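Every protein chain but one is kept in place in this view of the complex.
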Amino acid sequence: MKKTKDIISSVASGLTVEEQQYPTITVEPKQWRKLAEKLKANGLDVLLNLTGIDYKDCLGVIYHLTSSIEKNTMVVVKVKTPDYEDIAIPSVYDLWESANLYEREAYDFYGIKFVNHPDLRRIFLRADWNGYPFRKDYDANPALNPIPLVNQTVDDMEDMPTLSFDKEGKLITKHHQLFENGEYVVNIGPQHPATHGVLHLRVSLDGEIIKKVDPNFGYIHRGIEKMCESKTYPQILQLTERLDYLSGTMNRHAFCLCCEKALGLEIPKRAEAVRIIFDELTRIASHLLGWGCMCMDMGSITAFIYGMRDREKIMDIFEETGGGRLMVGYNVIGGLANDIHPKFIDQVKEFIPYMRKMLKEYHILFTNNPIAKGRMEKMGILSMDKAVSLGVTGPSGRASGWACDVRKIEPYAGYDKIDFEQVLFETGDTFDRYLIRLKEIEQSLKIIEQLINNLPDDGFKAKTPAIIKLPAGEYYQRVENARGDFGVYINSTGDKNPYRVKFRSPCMTLISALDPLCQNEKIADLIMIGASLDYVIPCADR
Amino acid sequence: MSLELENVVKLAHDGLTSSLPGWAAAAIEYVLVGVLLLALYCVLALILIFLERKICARFQCRLGPNRVGPWGSLQLIADMVKILLKEIVKISKSDKLLYYVAIFLAIIGSFCTFGALQFGKGLACIDFNVGIFYILAISSLGVIGILLAGWSSNNKYTLIGAMRSGAQLISYELSAGISILTMVILAGSLNISDIINGQENAWFIFQAPLPALIAFIIYLIAGHAETNRGPFDLPEAESELTAGYHTEYSGIQYGFFYLAEYLNMFIIAGVATTVFLGGWQPFHIHADWASGFNHVMDYIPSYIWFLGKAFSLVLLSLWVRWTFPRLRIDQLLHLEWKILMPISLLNMLVMAVWVLIF
Partner (left out) sequence: MIQYIKDLFSGIWNLLQGMKITMINFIRKPITECYPENRGTKVYAERFRGELTMPHNANNEHKCTGCGICQMNCPNGTITVKTKQITTDDGKTKKILDQYLYDLGSCTFCGLCTMGCPQKAIVWSNNFEHSVYRRATLVKQLNKEGSKLEEKKVVAPQQEEKKVINSNTNQQQ
């Protein structure tokens, strides 16, 4: 494997390379496809993030590429269109499968035309939506997009357009249908007890066997990224918690880190340690809920209640120190909102042995249960190559053997000084994805145990300016949240509002893994595989 | 034994036949028995629902219903009133006739089986020479109701639920039937009264410990599966099919399915009690030194014995239901055809040999 520098020197001859936070290559749409193939061949096999952006004179797409094997490898490619009219960019869905949904998103928000993309439907908005809302000149007049007051079918979502160039170089659109005529299509969701939110899955069935799954996003799309553009940085913090509400603390941490990096702030060691404790507690809470939901989706409601019961203990700890239960609101730019509560240390110390005892019960109750094992083993196998290509990170990716823990590969906030293991499995079946969460709870407890006994005593907040303005530039920060690699991209022009904010949602790639995982499995397994991926819809929809 | 209801029944019967012509007395008796059974059916269902809610709550470290009345005891009355008052939603594209008939088939099947149970000494309504056969036959009627409900609702979820249910019930009927037949070999009669009387000295489960115990366990598993309750609740797997075959039913129609489901749980327990645990027969130890103990056991009325045994089996079923995850359809059929069926067939053979030898 090569280091980033070697990759850059071997692919980017004759191209402008900027040394920013990550080496950044800027190209035109015509050069992009060739460069992408070269980058892929040089080992950058993960398309981590794809950000559409409106530069006011042209549109652009920013690709964050990284390697699944080499640590600390990240190359950023910016593709800028010449103007507002000619906005066709070649699709890279065949090089990185994660581009499939990402490109649909950029098309939906900016209208960027990805040529040769097989399925260029809008993803969050309705097919008949007028305008591209993330463009800076978007007209938000409600009269343009009236709210329909009669029932409408979802048939319009079944027409999949593909753009391609004809011989004369003109863009033409071909259409094909999502489902064939006469297929037995069952709607699962958006109101369904087992989709963990408002996800709409259209499943084509042959008896009980699944032929195809088509996720339909956008039922909880709130335009958070667009909202961020009109809010100040401290105000954005509360929106980050509402993405993936189960790992809100980590998302907030990511945004704080990104701003602190931009401001060059040094965070007190105490704040850093407490932040990690909060992150890990949130991870435990999230995994407990994930475990419980998975058990419930398999019909064991009792296990779900046990998970919720123990999660409640963590919620109480949060409430005591942070003041909130789900939306803790404890991390702020520069440190913590206030110092830890005097009871905090005792509460956490009490919780650790309790959780260990309960984990044993969980294993007896569910992990060893032959029914549960029989249902999960060798079911929904996600190979490592597929996981890398789809960008399935987090516990689900690690269950397939991909060492993708950001805490290890790109350590942040002092994780490099802590002794813990990255839990890895090999098979990548549902049982591994189930078990890895319980194992990660153990690791999280280990991390908390190391920190709680010797918290530094150097204040909880660094001095920050009253009005936070990030210096002009682009900043990207990855953290490991409970579901995977969560990224924050901030493009600042030096104002008190960001110019563009993009959240790299781990859940979106998780949902994209549903279709390959569920094919030829039974409908009962769709629910279980979905639960084992443990996605949170508000994170995917944003 | 003043506590036995047998005398009351006899008194009523004698009173009626002496003062009325035979046909009138019989007619009045039929109606009376029907009404009494129906009342018992509803009351038992309410008790079972309350019991399940309380017990499942305790399994889950909760309190369960505790707002309406003392310990939430009036909750079920409130639920009943709610279910009676709710609107019956008409489905525009359903098969009207089948849609309305289905619920009655489901509940008739369960009710007719319920009538064949013997609740105590002299408390038998349907008692004839092929009683067990009747129970097996009539309890299968419910599956037709479920299939029709799933089909006529014109909904994809209900259809999948109904098809699962059909496959499940028909398969598990087999091993349930075979394990009962195993006991019939021991009893030497299909008549329910004969079967119960045959257990006066020792319950069947003690008369032939090995084959009877295996048959008992198989019957419990198969019976549990027949009631569509977890871990065999695939037909209504709420996380997959929202509510399975009864998704489209509302109000009292849904209530009927609900009632039938709970009563089926009791019926399975009741049949198991009758065939394996001596029905209403008290627990006796067949030895000289235990005559005092046997007298004490005799003092407990027979219907208490029956209900006690049946309810403890119901509790076992609740315990299982609130512990285990759900099977998948292929695993379910695998369990039946590759594990339970061979074992129960083999077991029947063992029982036959046992009866020949002893």
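Note that the chains take the letters A and B in the order they are written out, and that residue 1 is the start of every chain.
Criterion: a contact is a pair of C-beta atoms (placed from the backbone, for glycine too) under 8 Å apart; a residue touches a chain by one contact, two chains touch by 3 or more.
Here the structure is a predicted model, which means the values were calculated and not measured.
Asks: List the neighbours, among the chains on screen, of the chain that has been left out.
Replies: A, B
Asks: Touching the hidden chain in the complete assembly: which of A:D94, A:D316 or A:E442 does that?
Replies: Per the contact definition at the top, the residue touching the missing chain is A:D316.
Asks: Of A:T4, A:T51, A:S91 or A:N369, which sits in contact with the chain we cannot see?
Replies: A:N369
Asks: With respect to the chain omitted from the figure, which of A:P23, A:P190 or A:P234 is a touching residue?
Replies: Residue touching the chain left out of view: A:P234.
Asks: So which of A:L125, A:L265 or A:V332 would be touching the chain we can't see?
Replies: A:V332
Asks: Which one touches the absent chain: A:T73, A:N100, A:T195 or A:T302?
Replies: A:T302
Asks: What chain B residues would touch the chain not displayed?
Replies: Against the left-out chain, chain B lists 55, 57-63, 66, 319-320, 322-324, 339.
Asks: Could you list which residues of chain A touch the chain missing from the display?
Replies: Where chain A meets the chain not shown: residues 231, 234-235, 237-239, 302, 306, 309, 312, 316, 319-324, 327, 329, 332, 337-338, 341, 361, 364-366, 368-371, 466-467, 496.
Everything below uses one rule, namely that only the chains that are shown with their structure count from here on.
Asks: When the centre of a chain is set as the mean of its C-alpha atoms, what distance in Å lies between chain A and chain B?
Replies: 50
Asks: Spell out the residues on chain B that touch chain A in their complex, using ranges where they run on.
Replies: Those residues of chain B that touch chain A are 56, 59-62, 156-157, 160, 164, 230-231, 233-234, 237-240, 242, 322-331.
Asks: Using the touch definition up top, name the residues of chain A that touch chain B in the complex.
Replies: Touching chain B: residues 184, 186, 192-194, 208, 295-303, 305-306, 309, 365-366, 369, 371-372, 374-375, 522-527 of chain A.
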